[in-house]
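What you see is part of a larger complex, with each chain still in position.
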Amino acid sequence: MLDKNGIAKRIAQEVNDGYFVNLGIGIPTLVANYVREDIEVEFQSENGVLGMGPFPFEGEEDADIINAGKQTITALPGASFFDSVTSFAMIRGQHVDLTILGAMEVSENGDIANWKIPGKMVKGMGGAMDLVASAENIIVAMMHTNRAGDSKLLKKCSLPLTGVGCVKKIVTNLAVIAVTPEGFQLLERAPGVSVEDIQKATDGTLLVKGDIPEMEL
Amino acid sequence: MIRKKVADVKEALQGVQDGMTFMLGGFGLCGIPENAISELVAIGIKEITCISNNAGVDDFGLGLLLQKKQVKKMISSYVGENDEFERQMLSGELEVELTPQGTLAEKCRAAQAGFPAFYTPAGYGTEVAEGKETREFNGKMYVLETAYKADFAFVKAWKGDEAGNLVFKGTARNFNPCMCGAAKITVAEVEELVPVGELDPNEIHVPGIFVKRIFQGKNYEKRIEQRTVRQRA
């Protein structure tokens, strides 16, 4: 079973040379720490920076330079700052190659819910609806089950949707799963996790074809 | 050159009235019009509608207006940093319209640029599209979104000149440019009002035509929401 950093590490393998990547808040933010150093990648943050770098050294924080999670960050050589309209031109115009974000629920047809629990919690969708409606390549990073132990991989989402039929891949603490026309397809198991464990934690249709390898991390 | 300079925040806010709709720049607490917000709190304006990506935090930014219950309605994309906001929303005291972030930016830009409406894929198939026209183009579904209407836009820039030209720094730019000229009156506050001619005409982010009033702001706190750092090796 993976922890949050393990999920981030596995997702980092999906980041290819030449990719512009948008990382959501939470686990996705950690992905930047594990991307191979021999490839060229640029991180975009939807509040208006391309070429985002690591956190600043202590004492060098600048209130005017933050990411979408409102964290102080740095800009790498070759970076650019721009306004929100330009930022979403990058996203909506499919110039961002890969979007990695968290979710409360994903359904087997690729719907995603991550912005609202009616009557209980309403933080808002931020840029997530633009991202999931636009990106060709969306990976969800999340725990396989919620705190109550219920599966977050469902036949149908119960929460208000963020986007429909958009998720391509899911990486959880238990597995790597592709969203296919037939449903969730199990691709890899987390270290020490059995197909049965994953099956039990998955509410939606889980396709298991042949031998399922363990992740290489 | 047409001079836009006003003496101070009081003169800049002349004409604001209860019940009006305001656009406010900023992302989180980054690039927010601190002086305009303080003044709106001070004059006790009421029943306002705010179009702003976020709603500040409990004791800073738009949170100050929420604390005093001056806000009737918030139009935002993300409001997750503000407990008082959540309380007022869940109790029904505050109307809230949540809008995808890119759509929010573009609805401002549409007002600025004279577009009544545009089609965007964001929100298709979700609550956001309810009651809105949807339409297929090239095999993909889109939602028709309309331009915002607002009485005042309050924006904050790094530098500006008397002609109303603005320059921003870092990610403090965010929603500020698209709100300039998107309301009947745009008020810009700047950290530094420089002499005309000092800004390179090639490097102006917002041409002065989009700004009606400009003033040099004071006492910027520029609070950081998440101070994240790394250790020196």
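By written order: A and B. Residues from 1 in each chain.
Note that in this section a residue touches a chain if its C-beta (ideal position, glycine included) is under 8 Å from a C-beta of that chain, and two chains touch if they have at least 3 such contacts.
Because the structure is a prediction, the values reported are computed rather than measured.
Counting every protein chain in the structure file, not just the single copies shown, gives the formula A x2, B x2.
The working rule: only the chains that are shown with their structure count from here on.
Chain A and chain B, compared by their mean Cα positions, are separated by 28 Å. Of all the residues in chain A, the ones that touch chain B in their complex are 45-49, 54-73, 75, 81-85, 87-88, 91-92, 111, 115-116, 119, 121-130, 133-134, 160-165. Those residues of chain B that touch chain A in the complex are listed here as 27-31, 53, 76-81, 86, 89-90, 96, 98, 100-106, 108-109, 120-128, 158, 168-178, 205, 222-232.
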